[in-house]
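One protein chain is absent from this view; the other protein chains keep their places.
And now, subunit A:
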Amino acid sequence: MAKSMKLAGLKSVENAHDESVWTATWVPATDSRPALLLTGSLDETVKLWKPDELELVRTNTGHCLGVVCVAAHPSGVIAASASLDSLVRVFDVDTNFTIATLEAPPSEVWQMQFDPKGTTLAVAGGGSASIKLWDTATWRLVATLSIPRPEGPKPSDKSSSKKFVLSVAWSPDGRRLACGSMDGTISIFDVARAKFLHHLEGHYMPVRSLVFAPEPDSWTLYSASDDGHVHIYDAEGKAIIGAMSGHASWVLSVDVSPDGEALATGSSDKTVRLWDFKMRAAIQTMSNHTDQVWAVAFRPGQGDRLASVSDDKSISLYHCS
């Protein structure tokens, strides 16, 4: 019988930002410092926090609109922040030196993730119905993976807006990219051949967050949707393996622990839930937030910490055991 995970609240910071906190990610540890938590907010700032006391290390300003996504390079040296003004800023985590600024047309920058090796940054392209791939050594756009337009009686703009790409996730071996759209479909791409493979059906509402299971189950994809469910897919076999319900409202974020044993979600029902795969049900609910929980993130490495951020401007840190 696999051990069951448990969460215990460690620390919360009220008013971590001046406005809703929309995004969070862990910056892996480097030789000179431990892992840090990076958060981005509607208040246009990005903040760096040191666990476990969540002391504020630095505040980065400079974005002109709310920060929709933060992503960290696997080396822990570099990170990127994207905002509603469709600019992605790539910076050195320790010095805040700007390494590159990536531009895109309006509303074409949403979630983003570095590939497991750190050679490519994938950015969900929103209204462009595509994923943009940037080479991290030269910061040039190297590929655009487009979701094929569905064949319809007459071509219209409406069909592409349904495929508005919100979320993106890399498979652990870096060979597959998954993206989630507003109409609930998930698209799988073969990265090396820059080719669309297939859709994964099942959700009918926006898929806001995706994450692949770590090795060795690396074809397993978890998705979080506004329909309140978390789906488990076999991304290669195109089949849905299971669905987990329990949230009362939109599921905004999903993350899997580095050992693959636990799944955590954040929802607009203000809770963070920990799920058991066998029972396909939530085994624990944390209700300390007073508003929508936009993001949850397990700390890489041991996965003994989970962070959650919310519309209530606070960030919380939990111990996992």
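What we mean here is this: contacts are C-beta pairs under 8 Å (C-beta built on N, C-alpha and C of every residue); 3 or more make two chains touch, one makes a residue touch a chain; residues count from 1.
Basically, contacts and distances are computed from a predicted model.
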item: Chain left out of the displayed complex - its UniProt protein name, from "Organic solute carrier partner 1", "Translation initiation factor eIF2B subunit delta", "DNA topoisomerase (ATP-hydrolyzing)" or "Superoxide dismutase [Fe]"; value: "DNA topoisomerase (ATP-hydrolyzing)"
item: From A:66, A:118 or A:246, residue that would touch the chain that is not displayed; value: A:118
item: Contact residue for the chain not shown (choose from A:23, A:39, A:136 or A:253); value: A:136
item: Absent-chain contact - pick from A:21, A:78 or A:200; value: A:78
item: Interface residues of subunit A (partner: the chain not displayed); value: 30-31, 73-75, 77-78, 92, 97, 99, 117-119, 135-138
